[in-house]
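On to subunit A.
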Amino acid sequence: MNAVVLIDTLLLLLVTATAVAIVEVRSLYASSILTGIYSLLMALVWVNMHSMDVSFTEAAVGGGISTILLIGTLVHVGREEKPIKKRLHVPALVFTALTGAALIYGTLDMPRFGDPAAPIHHYRVPEMMAQTVGFVNGTPGKQKPPEGFDLERYRRFDGRVTGPIPADPTDTAWREKSILQTEGLIVPQVRAAHEPHAEPGHHLHPPDDFNGHVPNSVTSLLAAYRGYDTMFETTVIFTAGVSLILLLRRPRREGYLQPGAVMSDQVILRVVTKLSIPFILIFGFYVITHGELGPGGGFQGGVVLATAFILYALIFGRAALYRVVPPPVSDMLTGLGVLIYSGTGAVCMLLGGKFLDYSMLNPELPGDGESLGMTLVEYGVGITVSMVMLTIFNQLAEERST
Partner candidate 1 sequence: MTGALGIYNYWIYVLLMMIGLYGVIAKPNLIKQAIALGLFQTGIFLYYISMAVIDGGTAPVWTTILDGAQKYEGPYDNPLPHVLILTAIVVSVSVLAVALALIINIKRTYGTIEYDELEAMDQADKRADYQRGQVVDAADDVEHRLEGHHHA
Partner candidate 2 sequence: MIHLDVSPPLLALYLPLLGALLISLAGRWPNLRELVTLLTAGALLYVVAGMAPAILAPDFWASYARAPALKLAEVLPGVWLELKVEPLGMLFALIASSLWILNSIYSIGYMRGNHEKNQTRFYVCFALAIASVMGLAFAGNLFTLFVFYEALTLTTYPLVAHKGSAEAIRSARTYLGILVVTSVCFLLAGIIGTYVFTGGDMTFRPGGVFTRVLADGSLTAPTLGLLFILYMYGIGKAALMPVHRWLPAAMVAPTPVSALLHAVAVVKAGVFTVLKVIVYVFGPAALVRYGVGSWLIYVAGATILIASCIALFQDNLKRRLAYSTVSQLSYVIIAAALLSPLSITAAALHIAAHAFGKITLFFAAGSIYTAAHKTEISQLDGIGRRMPVTMAAFTIGSLSMIGLPPTAGFVSKWYLLQATWETDAPFVLVVVILSTLLNAAYFLPIVYRAFFVAEPKHHHEPHQSSADGDFGDDADHHGHDAHDHGEAPWPIVVALSCTAVATIVFFFYSDLAIGLANQLRSGLP
């Protein structure tokens, strides 16, 4: 019973209680605030499970943005839920109970919590951790892993779960012990995952200290190995922003530029804001840039940047904000971020590499090319996220001012 599990247990009980409260409390306002609390608790849970980036994001998004969104919406739709006669909805209860039972049933065959033998810990990820992904012919471990890294330590577990993965790609004997196989129920697909790659040096990623890897493995997965997912993650945000413009923006003639409430007569607020905004901005850029070394990255940084603008708008009014960032500009900037990201990928492609193959950016020092590419895309993410958050806030605020 180690500390992780102990804290985990307590936190999760707290989280669950909050969840019940969120669903059951009558006042929507309370429930929104509780959502913020819930997210903060969740952030703690993530920290406790050593997932710094997720916790950072959860705090910024769940604790910050979502709550703002919810409260901004409540202003227009009213803060009280219509009283309903019977508190307990039995069919829903039954349905959820059954679904839950099914899910629990599914967990029974899972490796236990934190089991090092779980396939996910030893099947593909070790190569990513060992910085040995993508060497000649894509066969891992050609180069000596960094000191202290014992790839075999992970490999050992393979036998316990699914039988050894053959060193020789052409050997398929290991698959024989699968029951379905022997009953002829499994039709083996084309063995793409095990073919050696045709042309030598195809997967030549630089043998310097980088290899798509930065101290913060999360960032290296995020921006390099699975950079393509992240590009679309950014697109999702962008889509959300555009959708809100489509749905909420008032036509020009109704003057969507008219200012909202202004609190600039509050001296303390004004001064504090003026003092803190530069620091917020700096911190935002720090988070974006620093993502390679520690927790954080484009997304979290972007949210931080957005909060600076939002704070400004809250205190000095949206008219002031629109003087700083006119809506047309922010519209364009939302797109710009994704364009930077996809543009980086496209440039790698135009230089003759695969899409998003950063090492193309600097043929002499591929490693630097890769870090350059990752920094670029992080900034792309940052710009889009901050601008979209700003747009969302603006749209909700506009709605209020009509």
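Selection rule: all candidates are chains of the complex that A comes from, given by their letters.
One rule holds in what follows: a contact is a pair of C-beta atoms (placed from the backbone, for glycine too) under 8 Å apart; a residue touches a chain by one contact, two chains touch by 3 or more; residues count from 1.
The shown structure was predicted, so the numbers you read here are calculated from the model rather than taken from an experiment.
Trainee: With subunit A shown on its own, which candidate in 1 or 2 touches it within the complex?
Mentor: Candidate touching subunit A in this assembly: 1.
Trainee: How about subunit A: which of its residues touch candidate 1 in the complex?
Mentor: Its residues touching candidate 1 are 1-2, 4-5, 8-9, 12, 15-16, 19-20, 22-23, 28, 31-32, 35, 38, 42, 45-46, 49-54, 57-58, 61-62, 65-66, 69-70, 72-74, 76-78, 81-82, 84, 89, 91-93, 95-97, 99-100, 103-104, 107-108, 110, 112-116, 118, 120-121, 124-125, 128-129, 145-149, 153, 209, 213, 215-218, 220-222, 226, 229-230, 233, 236-237, 239-240, 243-244, 247-248, 293-295, 299, 392, 395-396, 399.
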